[in-house]
Every structure is written in structure tokens, then in C-alpha cells.
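Note that one protein chain of the assembly has been removed; the remaining protein chains are unaltered in position.
We just call them A and B in the order they show up, numbering each chain from 1.
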Amino acid sequence: MGSSLRIVNGRVYDPANGVDGEVRDVCIRDGKIAADAPPDAKRIDAAGMVVMPGGVDIHCHIAGPKVNLARKVQPEDHRYDVHPRTRVTRSGTGGSVPSTFATGYRYAGLGYTTAMEAAVTPLGARHALEELHDTPVIDKGFYVLVGNNVLLYRLLQEGRLEEFRNALAWWIKVTKAYAPKLVNPGGDELWKGQRNANITSLDDKIGPFELTPRKVIAGFIEAATALGLPHPVHIHCNNLGHTGNVATTLETMRLAEGRRTHFAHVQFNSYGPAAGKSQTNPTSGAREIAEFVNTHPNISADVGAVMFGRSTIMTGDAPLAYMLRQFGGTKWVNADTENESGCGIVPFTYQDRVYTNAMQWAVGLELFLLSQDPWRMVFSTDHPNGGSFVTYPRLIRLLMDREFRKARMAEVNQKALDRSGLRDLSREYSLNEIAIVTRAGPARLLGLTRKGQLGVGADADVTIYEEDPDKEKMFSAPRYVIKDGELIIEDHEFRVDHEGRLLHVAPDFDPGIEQVIEPFFEDFYTIRFANYAVDDRYAPHHEIIPTAPQAAGARP
Amino acid sequence: MSENLKFVPHATCTFCGCVCDDMDLTVDMDEKRITKAENACVLGKAWFREHGIEQRPYALIGGREATTAEGVEEAAQILARARFPLIYGLSDTTCEAQRVAVAIADMIGGTVDTTTSVCHGPSGIAFETVGESTASLGEIKNRADMVVFWGGNPAEAHPRLFSRYAVTPKGMYIPNGRKDRTVVLVDVRRTMSTPVADIFLRVKPRSDFEVLWALRALVKGRRVDPSIERRTGVSLAVLEDLVARMKSCRYGAFLFGMGLTMTRGRHFNSGALLALTTDLNEFTHWVAKPVRGHGNVTGADNVVSWQTGFPFGVNFSRGYPRFNPGEFTTVDLLARGETDAILILASDPAANFPKAAIEHLKRIPVISLDPKTTLTSQLARVAFTTATYGINVGGTVYRMDDVAITLRPAFESPYPSDEEILSAIRDRVRALLGGNRVPAVAPAVAAAS
Partner (left out) sequence: MSLAFTLRTPPTVPLEAEVLTPARLAGLSAPEAAKLSVVHGNERADLGEFFQVQGTADGGGAGEFRLTGDLSRVKHVGAGMADGRIVIHGSVGMHLGAEMTGGEIIVEGDAADWVGPEMTGGRIVIKGNAGHMVGAASRGSAVGVRGGEIVVFGNTGNEAGHGMRRGLVAIGGDAGDFAGVSMLAGTIVVLGSLGWRAGAGMRRGSIVTMHPVELLPTFSYACTYAPLYLRLLLARLRRLGLPVADAQVSGRYQRWSGDAVELNKGEVLILEA
């Protein structure tokens, strides 16, 4: 870690610090960006290259119980995409759900240095942490599924809001999670308890509870706001994937009432009512969603763009996966977790000639192109749901290169395209905007102040791309990748292996809450309360990001 | 009994795949013995009670006493030299040790395989074909009003499957426990488990597939030939009644064992049951779960899967993982005589493998890690004595429903853990090879299978 580096002659894109393509030096010392480097520091000549902070993925699925089921269920998808070992790095397999080592190396190989696994059951936290530990190079964290939690529902239903908030904090802390995640709130109870039914509106009654999704979502936003988490509630809305769901999405966004809230992969929640004679073919709702986000600074979103080709639907939204099963082929996985969640997995292929798939592709691009604030509408494919993270370079090119986009548009289902707004959009993203949506923006939304930027004191996670008019090629294989000041990739090759950190939060709570939680465990869990919390051995390299009250308290 | 007692609450039993984590242990620290294991079933009680530290050499090389370090050197030399080395077992140790075992296989370009290939491997293959609707055991406890045990004898093999998880416990929507559940047992013979059932289906040996296939057809409203009764011993009327109950329950669960997976039909038997589960979800909620034997065989499946993409039978000789049961599974590799060295981690294949496989074990250098003397350790070139996981060693194990649990060891052993020995071997092999072995041949697409 003690090594120093000086990157010279590169064009630097560091939007968080207002640097837009200036040629300037970037210095690194002891794993951090520094004002200067000693004279004997290794020099990297980045002439003709672009220097950016390492990429930050705010929403992907890379580790934990459901991911491992999705890996196991698709040997045929791994066979043709092997990841051979080198002298210094482990082997693995790819496909839409790569093995842990392949995941880490391939993210690094695209210039990404941080990624957030977006849905882990609390009971699956230990498993997720073990996998993240085996995911090399990148820093990582996960969001914990709390939106269908039975005990939290009971507290909310009984109006015990303080205990609700304390229990939420407890759950986040003992699982070493980064943020609370809601997936199809209320859906699991209907799925598991009422013969595979599902929620259809924010005002549906949630099974035996005197609760509705509306009440649940509002409750979580309020509690998370009070806790001052670095990243707010991260919501996968109800009715995801359904034609006409834009109404539900907007209603959910309104529930935030000015408080910070993040909406995951909104593309999947931006479908207008059915078009023409069809009962199911959606129109695009991208404009309404983009407008709402544009005009509400408390709201942020990641796009969850769809890229054609092989994907894997894997979600806490079990009824959704069941619905998609009919299009997916022969395999379907469902996995219920006691008191906490559901889960569904379907191998899936997006086809450009299929109306719905083409519409999804168009809606994703529209959301990007209609967004007026790249800091709040950031980059994702909801890997591997909308497409693998290895398609990111192509998605970047679709945003940066109008002609390329047009050529691609000519190949997709034209009816769908007619009913989207994509033909009217000629915008092209600049490198600076790409740096925002793939790095600076997600880092800011996550409250990771030392990521996504190259100011003095920032983590020395740096990517250097060779400039190329073909942006897909440019972003596919950075020449250099530096993680924590270490030169991991040099001349496109791995020089050393590296273990990144777990990023998590540890909000404070009233310890008395354990007296409320423990009896519930004795009755309804099959694991002892004492064995539930995940201990520090599962996070050998970690960093706790303070909550707002903690940060304030720590200040002298 | 001495006065020097230690109380270890919330410990975990790793004797079977139930991995009960509610063991309250009392340890006599002078005698180094567990004198009491509260909540354990008879099997668990015996497991804890009979565990003592055996006086054995730290390592034996060719039958001669040696230090652990000498054993590590010899083992590393064998593995670094071998052209088709195999690492086998893994299901009775911690995930921490399993991770190192896979790392060694990757580094040397060997094969890693677990005891899954001789128990629920067929269920793994079935899973890859049709998927699976499944659940954590707590969902079965809280919600399942119909439970079907197929091809297993939990009363004798997994006693607390009945009492803690799936038959008698009260749950959130099962307030009266046993009374609120319909329990069905399907097997080829009566066993100690039979009395627990409301409905017992005795099927003719090796006809499980036909029964499951008929159930699938009936669930879908298709015709089934009445010859089913003659062939399987179960009448159409009985099957129709069962289907009606299965469709009308609120939350159903299959728990299936090796009586299904290891009889003729194998992965198709498991596959038929998993497909039936999927079919039933058109009508109501159903899940299925293989009942796993070894304490951490589920951990082995998970570790091998996340590190390689495949659950067992994984070969690294081309520089990347490949999966093919039958080709890269241990019994087959040994029986064909294709392996030239083997590291056996916490398993005793010399006691239960087919003769041809055992004969080959005798011809090649064997490295064994085991707390006890076994037939395998006796024929090993290098035999390490290790501490017992769960009792003397901490770490992680996975319950049969993929729930990870942290062990709370009761007392220390003088012997090193599997993880320690494997890590030392890995480091030494790395030094011998100068890093990972990289075969200088490009991946061949058609050869990737």
C-alpha cells in the first residue's frame, strides 16, 4: 500500500470536483489521492488516455443465496464463457451469473472498483458475506431485504414506530448491510400465504396484516430518514414488470414527500397502459417518470436498462419471476425465506424482435436521455436482470453515439419503437456525463464521500481508458486499473490479485429492542437469536460508513 | 466428573444436515468431554458424547510418525507433481476449509468433488434441468399444512426434521402443530418413520418415477393408464385423492431423500419430484427440499458453486472450471483409473466406494485429513490428524436449506484444523509451482463440456 504513483498527461474527468477533461496530474500516496507524489514515484504516462475515478455500481446482483442458486441452475450458460486462471488470479466461469472470482476480475476489467449487491435476505447475510469475501479487487456491500419482514410488519401495524425504527436499525447492523431494501412490499405474504397471489395496488391489504404497501413504504421512508443512513431506502416498486405500472411508480414516488428515496431499476417500473388492440403490450411511461425525477430533487433512481441477449431474472419479487417463467424456458427457481422474503429466478433472453423486450430497451434509453440530472438518474442494468454488467460498454456507446443508437434502433421491433419516445431523442452523453452516471453520481447517492472522485484524500481507485471513437471498445478494456493505490491492471493484464473492502453501516439503536425481537425468534425462526447476528470474522477487511448522527457525533 | 465444567450455549450439531443450532452443551474441561447436550436428538447426543480427543500422531507418512510440517511438505510435493489430482470429500468440514480445498484444486489444475456426487448429486443435476421451488425450514414450520416425505427415513436419520422443523412444531400459521398438518410418507418399505404419517404410500421398489409421473399427469388433468397400480402398487384412486389434497392445501412441502435419488432413475427421479412441485404451483404454494446427510454437504455445494459456477465434480485441468458428472466425479474417475493422486478431506471412501474404485485408491498416493483413523487414512501415503469441526473448530456450516450458521466450538483440540493444514499445503504448492499452474493451451469451445 505504501507505493506512490503519478499519472501524467491524461485527460481527467472528475465531475465531483468540477474537472471536465483537463489534462492534469493525478497523484497517489498510501492508497489515497494526494496533492503530490514523491519524485521517485512510479509514473504512468496517460497521454491519449482518459482518467476517471473507478466505476461504482449502485445496483447489481453478485453474491448471496439467490445468486448462487442462479449460478448453479445454469451450467450451460457457464460452458462457453470460461474465465481461465493466470499465475496470480483465480479461475472461474462467466455467463450471465459469473462465479465470484470472475465477477470481481471482470468488474475490475471494466474499470469498476465498487459494486453493491442489491438484495440479500437477513438470514442470507452470512452467505452473502462469504461470497463477497471471495469476490476480488472491488469494494462491495449489500442491501438487506426488509420490506416483507414479518416482525417489522407487526410493529408497524401496531403503531410501535420507535420500536420499528430500532428494529430496522438492528437488522441493518447485525447483518452488516449497507442500506435497507424494499422489494414488492406486501407481495411475499400473498405469494407464500395465499396460493401464489400478489399485490396489485398500493392500497391492497397485505394478507393477515392491517397494512397496505402504502403504509409500509411510508413507514420505512420515515424510519430510514430518522436513522440518517448514508443511502436511503432503496425501493423495488410494486407491479414491477407489469403493463401500466407507471401509475403505481409515481404514487410510490409521491410517498417520499420530500425525503430522500432511491428507486431501483426504474425502467422496469416505467410502462404505460397497453397499446392498441393488445391487452398486454405496454407503451412507454419513461417521460412521466423522468419528469417526476427531474422535478423532485429528493428522488434518485438507477435506470436498470435492458440489453438484448442472455440474462437471468433473479429477484426478491417471487410472483414476478413466476409470471416470467412462461417466457423463460424450462427452469424456474423459487426460494422462500422464513419471516423475511421470497425469491424467484428464471433464465431469460431479451430479443430485439419481441415487442415487449424492444419496448423495455427503448424505455431504458429514454430514461437516460430525458434525465436532466445525471447525478440522480444513474447507470445500471440491474445486472443480470436487464443484462450482464459486461454489456456496460455497449450501453455507454448507445448513450454517447447517436449514429450507433440509430443503427441499433433499425433492428428492433418497430411497433414498439413507434410507441416509445426514443425516435425523438437525439441527445448524446458526454464523457463528463458518463463519468457522473457511472461513478460520481452513484457514489454520491450512496454517501460514499471518498469514492467516485479524485480529490485529495479520496480512495485511490482510478481507471485509465485509451481514447477511442468507438466508446464500446474504449470502455471495454481499460489500460490501467488502480485499486487503493495498487496497480492491479497494467497494459490490460492483471499484475496482482487484490482483496477489496466490505462497506457497511452500523446505525445505533436502543439495545432494549432485542427484548422485542428475541421472543419472536424463539417462536418463528429456526435459528437461535444468539446465532443470527453476523460477527466480524465475515468482514475481515471492512469500512463502516457513518450515519448522519454518527458523523455529527464524531465531529469535534 | 470433575468440577471444571464449561457451559456452551447455542452450539451447533453437525452430525446431520439438520444442523440444529440449539445445542446447549456442558463440557468437562478436565476430561475434554461433552457430558451433556441439551436439545440434541439421540444421534446428536451420541455424536457429542462419544467425541474425545484420540491420541494419534499429528501425521503419518507411509505409516511412519511425522510432524504436521513434514506431512505438509510431502502432500505438497505429491499434489504439485500430479497430472490428474483429485480433491474429494469436503462435506464434513467448515466452509473456510472447503474454500481452501477448491483453491488448491484450481491452483494445481486438479479436480474437486464432494460427497454430493454419491448422495444428492442426482438432485443437483435435476435442479439444473428444471429448477426448484424451495424454502428455508422455518417456512415449513410456519406455514406447511401438508408435508410429503419421499424416499427417506428421518426418524432414524434426521430425527429433528420431524420435531424441530416439519411435523410437530407449532408455527405462525400452524398454531396447533401436528394437528394442523397432513403428513404423507412415500417409501418402498415400512420404517420407523412410517407411524408419523397420516397417509402412507408404499410403492414398489424402483417405481418412484412412475408414481411421480402419474401425479404430474393428474395434476395437469391428463390421463393416466390404470396399469399404474400393477406397476407401482399404488392405485389410481389413491393418487387422485392425493392430488386433490395437494391442490387444496395452503402450503405444501416435499422432503425427499436418497431412497429417491440413488435408486434406478436417479436424477430423473429427483427431476420428476421437482417438476411436480413446479406443476403444483399453478394451484397453490408448494416447495421441495432434498434432505441432506452430512453436516456441511450443503456448504460444500455452495462453496464449490460460488467459486466455480458448478456444484460438484469440477475439473480445472484446462485452466478453468468444467463440470460433468460421470466424467469428473470421484467414483467414476477412480473406477476408470484416471486419477494419479488424491487428497481426501474428512471422508472415508475406502469404507464405502465400489471395489474397482478402492483398488485404484490403493495404487495412487492418497493424502487424508481426518480426526479419526479410518480405512482411508490407513491406506494413505500422508495421513493428517485434524481437529473436529463444530466441536473443536469454529467456522461456518450450511444447513440443508442453505442457511449458514457459525459454529461455537466446545473445547480446543491439540490438532490443527483442516483449514490450517490445507492453507499450509496451498502455500507450499504455490511456492513449488511459482503461482497458479497455467496450461499453455487455449480454451477449446467444444472441449468446454
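Operating definition for what follows: a contact is a pair of C-beta atoms (placed from the backbone, for glycine too) under 8 Å apart; a residue touches a chain by one contact, two chains touch by 3 or more.
Note that the structure is predicted; figures quoted are calculated from it, not measured.
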Missing chain: touched chains present in the view: A, B
Of B:209, B:306 or B:384, the one touching the omitted chain in the full complex: B:209
Residue touching the undisplayed chain, where the options are B:268, B:286, B:306 or B:353: B:268
From B:17, B:89 or B:325, residue that would touch the chain that is not displayed: B:325
Omitted-chain contact residue, chosen from B:142, B:339, B:374 or B:406: B:339
Interface residues of subunit A (partner: the chain not displayed): 73-77, 79, 329-330
Subunit B residues that touch the omitted chain in the full complex: 82-85, 108-110, 125, 128-129, 209-210, 213-214, 216-217, 220, 222-225, 227-228, 231, 264-265, 268, 316-318, 323-327, 338-340, 437, 439-441, 444-447, 449
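The rule we apply is simple: only the chains that are shown with their structure count from here on.
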Inter-chain centre distance, subunit A versus subunit B - centres from mean C-alpha coordinates, in Å: 33
Subunit B-facing residues of subunit A, complex: 63, 65, 67-69, 71-75, 78-80, 82-93, 95, 97-102, 123-124, 126-127, 130-131, 134, 150, 191-193, 195-196, 322, 330-339, 345, 523-528, 530-531, 534-535, 537
Complex contact set, residues of subunit B against subunit A: 9-10, 12, 21-22, 95, 99, 103, 106-107, 124, 127-139, 141-143, 164-165, 171-173, 250-251, 278, 281, 283-285, 287, 301-303, 305-311, 316, 318-323, 396, 398, 402-406, 408, 434-436, 438, 443, 445, 448-449
